[in-house]
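Just one protein chain is left out here, and the rest sit where they should.
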Amino acid sequence: MARLHTAFSIWLSRITAICVVAGGVALLVFGDKPTIHQLPNGQVVHNRVVVSYWENWTDFEGRAMMHVVNAFNMSQNRIYINTVQVSDLDIKALIAVAGHDPPDIVTLWSRDMGEYVANRALTPLDVLEKQGVVSRRTFVPYVWRLCKPFHHLYALGATPETCALYWNKNLFIKAGLNPDQPPQTIAQLDSMARRLTLFNSSGGIRQIGFLPTIPDWSGWEIMWGIYFGNHLFNRRTGGYQINTPQQRAAYRWYQSFTRRYGRANLEKFQGGFGPFNSPLNPFMSQRVAMEIQGPYFANFINQNAPDMKGRYGVAPFPTSFGRPGAAVFGDCDVWAIPRGARHVKAALTVLKFFIKQKNIEYLCDKQCKPSPLMKVSRAFIRRNPNPFIKLFEKVTKSPNVQLAPMDILWSRVYSELHSCVQHIWAGHSVGRSLARAQRVVDRWQVNLAMLNARQRGERP
Amino acid sequence: MSTKKKWLVHLALLLAAVFYVGPLLWMVDTSLKGEHQAMAMPPVWVPHPVRIHKTYYKVVHSPAFDLTLYARNTLIIAILAAAGSVLSSSLVAYSLAKIRWHGRGVLLSVMLASMMIPFPVLMIPLFCVFRNLGWIGTSLPLWAPAFFGVPFFIFLLRQFYLTIPRELSEAAFLDGCSHFGIWWRIMLPLTRPALAVVALFAFVASWNNFLGPLVYLTHQSTFTLSVALQFYQSRSGGTSYNLLMAASTLVILPIVVLFFLAQRTFVRGIATTGLK
Partner (left out) sequence: MSRGTPFTTNRAGRRTAEPVRWGDQAAGMLFAAPYLAGVAIFLILPLGMAVYYSFCHYTMLQPPIWTGLQNYIGLLHDQSFRTALINTIVYAAASLPLTLVMSLGLAILLNCPIRGQAVYRTIIFLPSLVPLVAAGVIWGWLLNSDKGLVSYLLAPVLHTAGGLLAAAASWAGAGRDTVTALQRLAPPVWLADPHWAMPVIIFLGLWSIGQTVVIFLAGLQDIPHELYEAAELDGAGALQRLRHVTLPMLSPVIFFNLIMGIIGSWQVFDLPYVMTQGGPDKSTLFYSMYVFSAGMEQLRMGPACAMAMVQLFIILLLTALAFWSAKRWVHYT
């Protein structure tokens, strides 16, 4: 060891060490710019209640929300909304609530609502209903179901996202199909997809008609059952319906794509896709002819592939059991106040402002989405840059919209189903995979019931 | 060594070098291309034209990836972690190596045992501890524990102290020097190289830490570079590869520079850790 003493170049003396420590502390204490809240006009905010608001929209969607936030900040002088863009918001916000450090307002997805509500991570908003600010008639039916799941109001609808079929008319014409006639049934979808699929000389896929794993946002795949007539969650019995004939049909169909094209071939094809929000998006770069997507997709097409305007169509997605639109997968962004939020009163004031028809319509307009409100102004329909806004308005108000289950176990069931679907995609038996997932979920429900019983028994 | 053998060694090492440095070169290469060129097949080897303003500029000014903020966060945490580790570990190591007291042996064994416990075992309950301390939402969980001594560094420094001849400290003691005086005047100067190793390791470990920030940082404004890079990659809609590679280059660069500045300390430090 003594050898090492001499071998080392001495570059850190006590003095430098102290300097480093002092520098670090100084950086921490003085380097931290004091947060100055500024209004859009540059005026510095004094003596206002600062409401922290976490949201996860980015780019032009985020800018639309910022416009509404700025409008609020300018409209009065008591409250200031401090917007923070947070990625992976659903998890971060839940942990922040658990860590006793929540924001005052969050944007959530509908699929998180069940877990948040059951874990009592949200502040009930019943007071808004009592004051008559909102009622059953304010929001479209499925959004209201989402906001008031268990006899209490927990959230307010922001922007609905109901899915529909997008198809590329150019590719339809090239394949000799009628560009104005989208598939009416799943069987038609399949046969058209086959004609729209092209291969390159080495046997790889060049263009695909339709693929149930596009878009590759995890979560879509587990909802395919609803287009085959399944209801994942039985609200009456509170049980999950994973291994039903409809589900098996859905996932046999899902798996059939890997057999038709080869799994490796499909993965290779999908690996080459560019990012969603870029001209290299597979739909915009003419590599995918038909795709299931939400209303906002029109916005991204307008931004990234303006020459596609008028060259694509949108229609309700076909179902295996009825006409297109007999079942619709719906999602919705909502605003909520986490439990333990420090400025609940101010947050309520902000929410009241957000859901004013004018503001909601501005937001949904800029995001190319339909309105979550029952009352829709004519100007909104006329102005909305989504060329298919009327269709989406209709779909959103239809009674066939299915939400992710509102259940405490949903996030676990979700990840179980997600791996179950991956298992099926990898080529394993559909029946056995679904049966196993069903068994697993059933056992969780039994355990949960036991736990609830014990909890009730222990409490006087 | 025969010439033939030398060529074989060269060949083997060249292959290894391609494996080790190739990905980094390709990263820089991709980061200089435009989006279409980066995704071109067959690949474009030499970017033309070089697109720094389209990649690095875009990354630095991306609203989703506030690089300067994350770099500052990471730097502050790393410096504090390094300072804390050096300060506390050398104190504790002195106590364990040079002072005789009851319980010293027990503490040493506890410390050695705790080195066998990987972080994932404790990360969940530690979250509850930090929550009760009110540290969630700040970066305290990432550097404050370093001020309470890091077992690995304590052990390293203790081994170092043990090699310092007893006579030195004895003489100082007889001259009326206190333990603190001995630590400050004799031990710290003598162990500078080891302290440098500790500071460097703590800095790099903190800079590269991913799981810790992922678990304990809830506010995006406190994110470190590692976590931010992961979010930049996985944000909904994805990020194009040329931007990702530019971001990666920026995250790696400071560590590479640090390595070339303190190369000897690095290598000696690692060499000594293995010989214990």
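All chains are identified by letter, namely A and B, in their written order; residue positions are counted from 1 within each chain.
In this text, contacts are C-beta pairs under 8 Å (C-beta built on N, C-alpha and C of every residue); 3 or more make two chains touch, one makes a residue touch a chain.
Values in this document were obtained by computation on a predicted structure and should not be read as measured data.
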Residue of B:R131, B:R192 or B:R235 in touch with the missing chain, whole complex considered:
B:R131
Using the touch rule from the top, list residues of chain A that touch the missing partner.
91, 94-95, 97-99, 119-121, 203, 263-264, 267-272, 339, 411-412, 415-416, 419, 422-423, 425-426, 436, 440, 443, 447, 451, 454-455, 458
Positions on chain B contacted by the hidden chain, ascending:
1, 6, 9-10, 12-13, 16-17, 19-21, 23-24, 26-27, 30, 39, 41-43, 88, 91-92, 94-96, 98-105, 107-111, 114, 116-129, 131, 145, 147-149, 154, 162, 166, 169-170, 173-174, 178-179, 183, 204, 207-208, 210-211, 214-215, 225-227, 229-230, 233, 241, 244-245, 247-248, 251-252, 255-256, 259, 263, 266-267, 270-276
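The working rule: only the chains that are shown with their structure count from here on.
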If you average the Cα atoms of chain A and of chain B to get two centres, how far apart are those centres in Å?
36
Residues of chain B defined as touching chain A within the complex:
35-36, 39, 41, 63-64, 72, 75-76, 79-80, 82-83, 86-87, 127, 130-131, 134, 136-137, 159-160, 163, 188-190, 192-193, 195-196, 199, 218-221, 231, 234-240, 262, 264-265, 268, 272
Along chain A, where are the residues that touch chain B in the complex?
1-2, 4-5, 7-14, 17, 20-21, 23-25, 27-28, 31, 56, 58-59, 62, 84-88, 92, 95-96, 98-101, 217, 272, 274-278, 280
